[in-house]
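One protein chain omitted, others in place.
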Amino acid sequence: MSVALLVGGLLAVASVVLVAAPFLREPVASDDRLLQPDAAQRRRLAHAEERDRALDALRELEFDHRTGKVSDEDYRTQVGDLRQRAAAALRQADG
Amino acid sequence: MPDLGRAALVTSFLLLVYASAAGVFAAWHGRRRLAESAQNALIAAFASTTVAVVVLLTALARHDFSYSYVAQHTSRELPLGYTLTAFWGGQEGSLLLWLFVLCGYSVAAVLTARRAGREVIAWVVPVLGLIGSFFAMLLVFVASPFATQAAPADGAGLNPSLQNPYMAIHPPMLYLGYVGLTVPFAFAMGALLARRTDERWIVATRRWTLAAWAFLGVGQLLGAHWAYVEIGWGGYYAWDPVENAALMPWLAATAYLHSVMIQEKRGMLKVWNVLLVVLAFCLSIFGTFLTRSGIIQSIHSFTQSSIGPWFLGFICFITAASLALVFARLPLLRAKTRLESLVSREATFLYNNLLLVALALTILWGVIYPLVSEAVTGQAATVSKPYYNFFLHSFGLPLLLLMGIGPLVAWRRASLRALGRTFLWPVVAALAAGIGLLAAGAGSSRIGVIAYTFSVFVLASIVLEFARGTRARRALGGVGWGGAFTSLVSRNRRRYGGYVVHAAVVLLAIGVAGSSAYQTVRETRLHPGDSMNVAGNRVVFRGFDTKLEGNHRAIRANVDVYRGGDYLGRYRPGKNQYFAEDQVSNEVSIRHDLLTGGDLFMIADQVNADGSVDLKVLQKPLVNLIWLAGLVFVGGSLIALWPDAREERRLAERYEGVTVRA
Partner (left out) sequence: MRPGGEAGRDYNLGVARRGSPARLIVALSVAAVLAVFLLYTSIAGGGTPSLQPSQLAGHAGRVSLVGIVAGQPTGDAHEGGLHFLIRDRHAMTSVPVVYKGSVPDLFKTGREVVVDGKLQHGTFVAVPNSLVTKCPSKYAPKK
């Protein structure tokens, strides 16, 4: 019975401490803002994803070509455009 | 001690409510410390729920029958293992298990999926908190595992058919799956609430979704295996509502796993994806609602069950709220890219999705049909095996075929000429197999031949994928065949792990087709000395043996099996009569043929007073492929799940560059 009380008490204390911890650590926070990425950061993220997607598509095309899923003609048709997209995406992401 | 359990659950409930309320406030107003506090509340709720779990486990281990739950589901002579696993043997305990797994997943996901971004996590916490609050609320106010009573001398015991290792592990596996689907759902809602249009949350929750899906799949196979060896009617799936309750979310989750790949690669299908994850989650809650409320028996038992209406209300709320959120964020989810060709990998993924969802929805319709028909015509009507088999064949066979087609088609656009070349060998193999099968007499079942032929096609295309990939990798130079193979798989774990999973599904299809379309069933009354012939096996009955065990009497029919001139062994199907529970259980005897993968399944259907037995024997070809498929499935999932340092570095570089700096 006393074990139950002890555990119960510990649990209650621990819960309160855990929940209050952020406020106990920083009673007065210099910056309490939960920042959202601003427009510039969102754009950069979108560009980074676009760049990775373009590079990935290029890599897949090369691999598919090497394993025979994409014929030589299809490869020639698609690779130019994909390379342009990748280059553009790289420029946007790094620029 | 029960007070401690109750107190722990109340604490969990309060903490989860706090996590929801404070979490919403913090995310809405952008308060960092409050958001952290809400997140900590989830951790504290997990600790508190763990205390409740320990209390119940202790009570079970101690055979403390003052707990109503312990008295209802265990007895003194029950072995310790089953006494402990009786934890999830009843309503209240299984709800506690659900809450425990949910809190565990919530904490683990929120702490490890930081890549999703702090502002998304700030919304994920209240979503998880809200779902957790519901289950905690049920445990505190509606179905408490800590109800007490005057302790009886002994408990009611566990249903003998549940005293089986499979049944012991099957619920936790299923729950790890069901509950696991909460994580991608919460992150999807979190991303929508935080107005994110990027794929971070998908990348962050990818492994969670895959793991939950794998657990759900394995859990179902374990259940099927239990049904096969324990219930012993000769089958493994009865299209029972409770079985379907697990299959439907699994199908939706399978669709989601595939379409998410398209979103990552091409940025399309965002709305479809989010709807799929909502569907998968709602089906998982609906599934547990079906299992618990007894609603499918009849609409009358629904109103008698206390827990049913709560679940129904929760499902309606979740569905309405998530659909409203999706609708509100629709402009954000508009894709910039379009499907370019109806013959492309994106398109095959879309067809795959449509078939999976169609199958899930037709199963759903079949499950709720009694309710709908009663509501509309006043007369309840049921559908059974023919209905489900029709749609399984109509949608499942094309799905099987697509598994072979998809990997061979290029992204964006595939030319028919290229397709012709890549498909050549798989099609030839399939046709050869088809002709061979027809020659061997498999034409007795059209569906069987189609299933087998498609399976050969898929297996051939998988083998080719591995072969071509390895050859291409090797041609790059520097490695031999073995090195090229490991390098290939290692650099593309999700893809090749996925192919292994496809192979598992094919094995499953072959096993199911063989054991259902080509099985032989014979039933005869045999007196000692009589024999019967089943698919070339001669089964001779020699007489009964009765033996008294601890808690039951075991009656066994001694049966000798011969094939041609060879003696294959003695088998002893029979029945167990349990004294305490006053129940009889069927104990089947199965002979596994390791060479052909088939089983000779013997059931002592009826033990007669004159010493004869009504013996039912089934010969089930290839059925063991189903269980083998389970192992291959686990292997493939592990490969796909395996952490990839190179990929982690790439993702870190992509996302850390735009992390919000405090």
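Note that the chains are named A and B in the order they appear, and that numbering of residues resets to 1 at the start of each chain.
In this section, a residue touches a chain if its C-beta (ideal position, glycine included) is under 8 Å from a C-beta of that chain, and two chains touch if they have at least 3 such contacts.
Predicted model, so just to flag it, every value in this text is computed and none were measured.
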Original post:
Touching the left-out chain: which of B:56, B:350 or B:617?
Top reply: B:350
Original post:
Which listed residue, B:324, B:342 or B:476, touches the chain dropped from view?
Top reply: B:342
Original post:
Looking at the whole complex, which of B:112, B:382 or B:490 touches the chain that is not displayed?
Top reply: B:382
Subject >> Residues of subunit B in contact with the chain not shown >> reply: 72-73, 89-91, 94, 159, 233, 268-269, 291-294, 297-298, 301, 304-306, 337-342, 347, 350-351, 354, 358, 362, 369-370, 373, 379-384, 386-387, 390-391, 394, 413, 523, 525, 575, 583-586, 603, 605-606, 608, 614, 616
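One rule holds in what follows: only the chains that are shown with their structure count from here on.
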Original post:
Measuring from the mean C-alpha position of subunit A to the mean C-alpha position of subunit B, what distance in angstrom results?
Top reply: 29
**OP:** Could you please specify the touching residues of subunit A with respect to subunit B in the complex?
**Re:** 1, 4-5, 7-8, 11-12, 14-15, 18-23, 26, 29, 31-37, 41-42, 44-46, 48-50, 52-53, 56-57, 60-61, 63-64, 66-71, 73-74, 78
Original post:
In the complex of these two chains, what residues of subunit B are touching subunit A?
Top reply: 1, 3-4, 7-8, 11, 15, 18, 26-27, 30-37, 40-41, 43-44, 47-48, 51, 117-119, 122, 194, 197-200, 264-267, 408-415, 417-418, 421-422, 465, 468-469, 471-472, 475, 650, 654-655, 657-658, 660-662
